[in-house]
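One protein chain omitted, others in place.
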Amino acid sequence: MAYNYRTIIEKAYQMANSMEDEGKLATYIPELANVDPSKFGVHMTKVNGDNFGMGDHLERFSIQSIAKVLSLTLAYKILGEEIWKRIDVEPSGTKFDSLLLLETNNGIPRNPFVNSGAIVICDILISHLDDAREEFLAFVRKLSDLPELNYSDKIADSEKMYGYRNVALCNFIKSFGNIENEPAVVLDFYFDMCSLEMNCQELSYTISFLANNGYKLSNNEVIVSSSQSKRINALMLTCGFYDESGEFAFKVGLPGKSGVGGGIVALYPNNYAIAVWSPKLNPHGNSFKGMKLLEEVTTHSEMSIF
Amino acid sequence: MAYNYRTIIEKAYQMANSMEDEGKLATYIPELANVDPSKFGVHMTKVNGDNFGMGDHLERFSIQSIAKVLSLTLAYKILGEEIWKRIDVEPSGTKFDSLLLLETNNGIPRNPFVNSGAIVICDILISHLDDAREEFLAFVRKLSDLPELNYSDKIADSEKMYGYRNVALCNFIKSFGNIENEPAVVLDFYFDMCSLEMNCQELSYTISFLANNGYKLSNNEVIVSSSQSKRINALMLTCGFYDESGEFAFKVGLPGKSGVGGGIVALYPNNYAIAVWSPKLNPHGNSFKGMKLLEEVTTHSEMSIF
Amino acid sequence: MAYNYRTIIEKAYQMANSMEDEGKLATYIPELANVDPSKFGVHMTKVNGDNFGMGDHLERFSIQSIAKVLSLTLAYKILGEEIWKRIDVEPSGTKFDSLLLLETNNGIPRNPFVNSGAIVICDILISHLDDAREEFLAFVRKLSDLPELNYSDKIADSEKMYGYRNVALCNFIKSFGNIENEPAVVLDFYFDMCSLEMNCQELSYTISFLANNGYKLSNNEVIVSSSQSKRINALMLTCGFYDESGEFAFKVGLPGKSGVGGGIVALYPNNYAIAVWSPKLNPHGNSFKGMKLLEEVTTHSEMSIF
Partner (left out) sequence: MAYNYRTIIEKAYQMANSMEDEGKLATYIPELANVDPSKFGVHMTKVNGDNFGMGDHLERFSIQSIAKVLSLTLAYKILGEEIWKRIDVEPSGTKFDSLLLLETNNGIPRNPFVNSGAIVICDILISHLDDAREEFLAFVRKLSDLPELNYSDKIADSEKMYGYRNVALCNFIKSFGNIENEPAVVLDFYFDMCSLEMNCQELSYTISFLANNGYKLSNNEVIVSSSQSKRINALMLTCGFYDESGEFAFKVGLPGKSGVGGGIVALYPNNYAIAVWSPKLNPHGNSFKGMKLLEEVTTHSEMSIF
């Protein structure tokens, strides 16, 4: 059966947009607190090349933690399965446990998408690349076909000023020996990495190689192997939404990743990648309207992997 | 592309069977400790009705926790989405946390597959059915087309004699008000429920409605709705293997559920259900050879939902 | 310097009695919920035999957990230092951790005054005595010179009806092998033990051997050795008030033990034992007015061990 994706997305967008937005803006840095909270956009990129969007889908926003999928991809590409000696692949339970679990696991983060895991990924990239900051940017530019893409110094600097929790995590892991470089250097790169800005169209296109068995859509270049692509997807499904990962798998049924800037990406293997953006967050730190839209899309279609 | 499932399974079976079995028998009750540890069987039931198996696939074993999928199905069928007021849908992190998390969550179990969650499901069935023990059995007989299927008193009695941990869990949840019936009554049913015995053929057939959008294969009877079927699958993917759930999603990439008797079921929506059995368990409590076989099946084919 | 204890206590009583009582009655069993919340009594027994009291000091109340000091004394007398193989001597941190700590410590309770520890003490007494219930009662009758003292069946039965949390603890410890007898038997004795009723005069006299290096006041009989007496006192200081133990040591500076019935005993070695009773409890489960009175007594005198 062929779905009319465009119609389904339009309906889901209208539905989610008509709901009262119960979310709240992230306020820990001015760059996120000052975003217009009414913004709402969605864009879908199909593996056959079709793509379409609605609302504020062409306006750039801070992708924040969504970038962790890209840094994991680059590190996985470089190290292969060796990477799992330094990071586990299990959901983290609750926010609550993250530090306790780090302690019981001797500094091995639960997965690459919790902050501690993403920090270890940054450490890996610094150890294996001549200039991690530049080479990661080049990698994302290639994935996105956006040669002018750049880090946002304003956002990165703001994060650095208030990022005490991440400084704590990085030094804690270092004390177990699972960070090789100096914490200050690792964190600088980490904050840069999370400062990238894209719009929904660019983001759904950038991530679409994971819906395409690891091949870049435009030229069939192998970004990661088919097996690696499947494994990154599995990780997004089980760990992509912090302590709401089970809920997302349950209600949406797709691999995905959210960011505190209000963006979410999700993908249906062999079909499409989708990006939504709405800045107000639910109590778990995920975009309120974005979650509703995606839930609507997969509930009222049968577009779920289950 | 059409796969030759039979060939893939035969190869995976040979591979797993040739490995040194690093697992250990469950020994907490004599009924599990005395099983022949060399047993190894697999059976696949495709949604088109084809089915085939190998090794000890026609010998019955104690399905243990795999029965939790069936009790959840019946309770979900009865209560609908109301059920999630009493049980959450999130992975539990580690074994470690189960009691801590129960405490911080005021007696709401993390998901229906951890013991605490399955006990709450039993409580729900007792409250909503005239005779939960008989009606649950009738439900499984219908699903399996095995009118003579019965509880194993020997196994249930053994579990009751050593089940102090489960008595603790049930009373702990009761202290928060999330058990309605008397703990002794709830636990009796719980131990009965886990005492069912099937062989791989019967088990893969019994579970196949979840690979078929909720419809029973033989007569297209609606067991649960398509949406409920997807959600049970999502739960199996994120929570089906205790603290190894992420690893299973990562390496096998299918919804599944394991039991301490050495059985595992897994399924590929719209394609097939599969059951494996090998009694020796890895340190996480999942069948050592069973996990290897399933990993081989999905790695060397492309039969993964990701 | 000689203190006029009577004057100090009178002033402290007046002060505490004039405060607004911010506490709340324990309500989990009717026998505690129906107590007159305005009751307030205090009685001091000096090691020289002098004793005096005020307010409702001659009215009996449920001593609850204060009895744990007496059961520990009997078990310690029987087993000597062997007892610490089954129970630790460390404060428990918070309420919160009790189950987590039991798990990480393989079923060894943190100390003999948390519920789990007192349950293990009951198990020890059952294993080492012909009839623990009768022999413990005889022991308390001897300590108190109250030959007619008895368990309160009404209170014990009520506790049994609502004691799910304690059933959970006992079975949890049993699952680690640190309970030798059947949980139901151990718990029956535990609930009986906590059902004793005394008034402030009787209670301060009963406990006074711990202020007298282990010798009973009236006849110098050795109840426990001087070293054991000191060690029980040390345990009361560090662990006698659950997660408010540090606060009590800090503000009152005496070994003591509280009960959920609103009673508290405390003692100044070589000087006196004191018992207070006021049924309304602060958020930590300790008598609101009782804590205030004792704080006043030691702050405005210099009657602290520090």
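Think of it as A, B and C in the order they're written, each chain with its own count starting at 1.
Going forward, a contact is a pair of C-beta atoms (placed from the backbone, for glycine too) under 8 Å apart; a residue touches a chain by one contact, two chains touch by 3 or more.
Remember, predicted model here, so these are calculated numbers, not experimental data.
Across the complete structure, the visible chains that the omitted chain touches are A, C. The hidden chain makes contact, of the residues C:I29, C:L217 or C:L237, with C:L237.
The hidden chain makes contact, of the residues C:P91, C:P109, C:G163 or C:P183, with C:P91. Within the whole complex, the absent chain has one touching residue among C:N34, C:N48 or C:T104, and that is C:T104. The chain omitted from view is touched by exactly one of A:L25, A:I78 or A:V167, namely A:V167. Taking the complete complex into account, residues 88-94, 96-97, 101, 104, 110-111, 226-227, 229-231, 233-235, 237-239, 243-247, 249-251, 253, 255, 269, 299, 302, 304-306 of chain C touch the chain not shown.
Chain A meets the missing chain through residues 96, 99-100, 103, 164-165, 167-172, 174-175, 183.
Here, only the chains that are shown with their structure count from here on.
Note on chain placement: the centre of chain B and the centre of chain C lie 47 Å apart, centres being C-alpha means. Taking each chain's centre as the mean of its C-alpha atoms, chain A lies 55 Å from chain C. Residues of chain C in contact with two or more other chains: none.
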